[in-house]
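One protein chain is absent from this view; the other protein chains keep their places.
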Amino acid sequence: MVNDSEGRIGLKQPKIMGSFSGHALPGTFFFVMGLWWSIKSILKYVCKKQKQTCYLGSKALFHRVEILEGSVLVGMALTGMAGEQFIPGGPRLTLYKEGQWNELMSWHHFTMYFFFGLLGVADILCFTIRSLPASLPKLMFSNALFVEAFIFYNHTHGREMLDIFVHQLLVLVIFLTGLVTFLEFLLRNNVLLELLRSSLILLQGSWFWQIGFVLFPPSGAPAWNLMDQENIMFLTICFCWHYAVSFIIIGANYAFVTWLVKSKLKRLCPSEVGLLKNVEREQESEEEM
Amino acid sequence: MVNDSEGRIGLKQPKIMGSFSGHALPGTFFFVMGLWWSIKSILKYVCKKQKQTCYLGSKALFHRVEILEGSVLVGMALTGMAGEQFIPGGPRLTLYKEGQWNELMSWHHFTMYFFFGLLGVADILCFTIRSLPASLPKLMFSNALFVEAFIFYNHTHGREMLDIFVHQLLVLVIFLTGLVTFLEFLLRNNVLLELLRSSLILLQGSWFWQIGFVLFPPSGAPAWNLMDQENIMFLTICFCWHYAVSFIIIGANYAFVTWLVKSKLKRLCPSEVGLLKNVEREQESEEEM
Amino acid sequence: MVNDSEGRIGLKQPKIMGSFSGHALPGTFFFVMGLWWSIKSILKYVCKKQKQTCYLGSKALFHRVEILEGSVLVGMALTGMAGEQFIPGGPRLTLYKEGQWNELMSWHHFTMYFFFGLLGVADILCFTIRSLPASLPKLMFSNALFVEAFIFYNHTHGREMLDIFVHQLLVLVIFLTGLVTFLEFLLRNNVLLELLRSSLILLQGSWFWQIGFVLFPPSGAPAWNLMDQENIMFLTICFCWHYAVSFIIIGANYAFVTWLVKSKLKRLCPSEVGLLKNVEREQESEEEM
Partner (left out) sequence: MVNDSEGRIGLKQPKIMGSFSGHALPGTFFFVMGLWWSIKSILKYVCKKQKQTCYLGSKALFHRVEILEGSVLVGMALTGMAGEQFIPGGPRLTLYKEGQWNELMSWHHFTMYFFFGLLGVADILCFTIRSLPASLPKLMFSNALFVEAFIFYNHTHGREMLDIFVHQLLVLVIFLTGLVTFLEFLLRNNVLLELLRSSLILLQGSWFWQIGFVLFPPSGAPAWNLMDQENIMFLTICFCWHYAVSFIIIGANYAFVTWLVKSKLKRLCPSEVGLLKNVEREQESEEEM
């Protein structure tokens, strides 16, 4: 009904989002971050379990890593914000031009990046200034996700059925990630919640890629029929398969990190490993949360 | 509007879901699992209450039972997945054929089975590898249920009113079960939450049967009028009656298991029963959670 | 659109719900129970606060009171169920007659009463058989409320706008009560949650009366215009005023019960009251939850 100002004319104006690469970019970002966060959570969990025998000074290390992570987030957010503004066809910091709003889609993406930048700032502040509450980054993270979900929810007015459907699934996964992060904020140090969040972030990343493939098929493949009910039926299960794959990735990560820590431990403190195994066997249920 | 590729032509093509037996099968599965889970929870609870006097070595036993349960789940999921694929009229692992999606309904069911298979795998892994967090199976269970609810929610586009209504109730009960299981994951060892989950699983099982009776009346009974408001009114309370019956089943289970444990205890350690009764009477409120 | 089989022909067939008295009856029931529950919660809270100086043996008393409450609930539920069935115009235990469903509205109310009866049974069982988990009645209570909300939600298909609106508000308050009761089940012994639940039960009771006045104005007053937007606007704030009144009632209850307990204490153990006051002043924050 309403003219779709992003999708169909994406070939003429090289906007960062209305194209395949515009979806692949944030997809790659979220996928990499999801991988990284899952590795960090697993590493923290495995190190904590084996703290009794061979403590690697990991706490100070993790603090430094958090600050680095925050800096990377701020850098990425600034790049994204600048890119949205100054790419050819971007708004160039002009919000209102010639009696109408100027490139609101870019401003939408700009706003999302800004909130992820705030998360990075909170990360850095929280691990340098010690009087700040330790769970502030979790809160800012869930805020950034809720804001992202809110913006995407109001992003697709007047588009085609399938276009709306894939973005609704995106909103669903972002909203769920926000909820899980908020739960993490309330109940700290639950490794499974952290892994659940990482798997949802991975899902978000790979779903961005899927949206790119559906709406802007690369290499001249024919476009999908945006009004076909069958395509919705397929994308429903496709979404579940992406989720299954993210689980499998996290499982493989877990196996790999555990193996790495154990083999490294064996090299560092070989004599204690025999003892370690016995200790491990006796403590099972009270450690996790 | 859209042609209903599952329901009305179910007599010609013997698809596993679009028929009475196709609903009776998962119904039986969930009913049996609900019964089993309720018995397991009650047994665990009753054993824990009487641990002080006559401990039956139940912890190791329960571990072995969990691994067995996981294996059964994996077996059932594999059977279901194979059945969906290779039944006459199934997709035979072909997703896309002759320019259109191939038997997406079967792929939907295939995906649901897959996630229950993941639950089985998590069950087995978690009780063999001890370093894994103990509440992983709960998380995978709630994931499997949420995925099931999500798929069923997107399963009934373009069907008749009553058909949609009975599936909406199914989605409702599956979603609630997922929520309760997630709560169990957060607050471990609350016996009432476990029984609530079991009762919802029982409800899901018997509701599958009810759907079979409504949409595919066996033995040549006349079909229900799918557009009649009165039928919706009836199915609303019918749903509640199923729920009431599941409560009564769980109550009977509780009485039976308690009686069994007590009578078995009497045989195993007869001299201590007198003491036991006094002990029992004094401790009442602090044990449950 | 659809013919309204309950409301407008309520003058010919004296059905228990489709009339003023049919709404006044459950309204009175819920109002009385709300009053009683608020008094019980306050009494328990005030007694617990002053336990140190003059314990009135209240625990055994409260157990007996709970059993009595359960019996009253079972009695009321049985009366309600029998009334729904055998009132002139009721279904007389016949569900299906002459090719169509028989008096489904009465069966709806019958089902609601049944679940409140289950709550009564759980109350009795839980306080006689001590091995049962102590929070079972809370769970059954929230179940009864969710079932009631579910049935009312599917109760008003095809009625007029205002009729639907007042029933939607009823569903809202019942659903919220269910949520609060479920929270009580998870977090036990929080007096404010109990009072919040009581105030919502009071609101439900008085809202039943309001529905009676709106849909079946007694004493020959002219009927309300069921299609007028202004009436919805008014009923919105009317609902809030009912809520405010329920708060004020609970506040008055609190003042009255506190005064009663204090004056009774003064008579029972006069010499200790001076001490009591000092003790009271020092303990303030750690007692409540």
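We call the chains A, B and C, going by the order they appear; numbering starts again at 1 in every chain.
Operating definition for what follows: contacts are C-beta pairs under 8 Å (C-beta built on N, C-alpha and C of every residue); 3 or more make two chains touch, one makes a residue touch a chain.
This is a predicted model, so every value here is computed, not measured.
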Completion exercise
Shown chains in contact with the undisplayed one are A, C
Handout entry: Of A:Val72, A:Ile87, A:Leu136 or A:Leu260, the one touching the omitted chain in the full complex
Key = A:Leu136
Problem - Touching the absent chain when the full complex is considered, from A:Tyr45, A:Trp107 or A:Phe141 - result: A:Trp107
Exercise for the section: Since one chain isn't shown, list which residues of chain A touch it in the complete complex. Expected result: 2, 100-101, 104-105, 107-108, 111, 114-115, 118, 130-131, 133-136, 139, 143, 147, 150-151, 154-155, 157-158, 185-186
Handout entry: Missing-partner contacts on chain C, residue numbers
Key = 45-46, 49, 183, 187, 191-192, 196, 229-234, 236-237, 239-241, 243-244, 247, 258, 280-281, 284-285, 288-289
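The rule we apply is simple: only the chains that are shown with their structure count from here on.
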Fill in the blank from the handout: Co-neighbours of chain B and chain C resolve to none
Completion exercise
Between chain A and chain B, the Cα-mean centres are separated in Å by 32
Fill in the blank from the handout: Whole-Å distance, C-alpha centre of chain A to that of chain C, is 45
Handout entry: Junction residues of chain A, two or more chains touched
Key = none
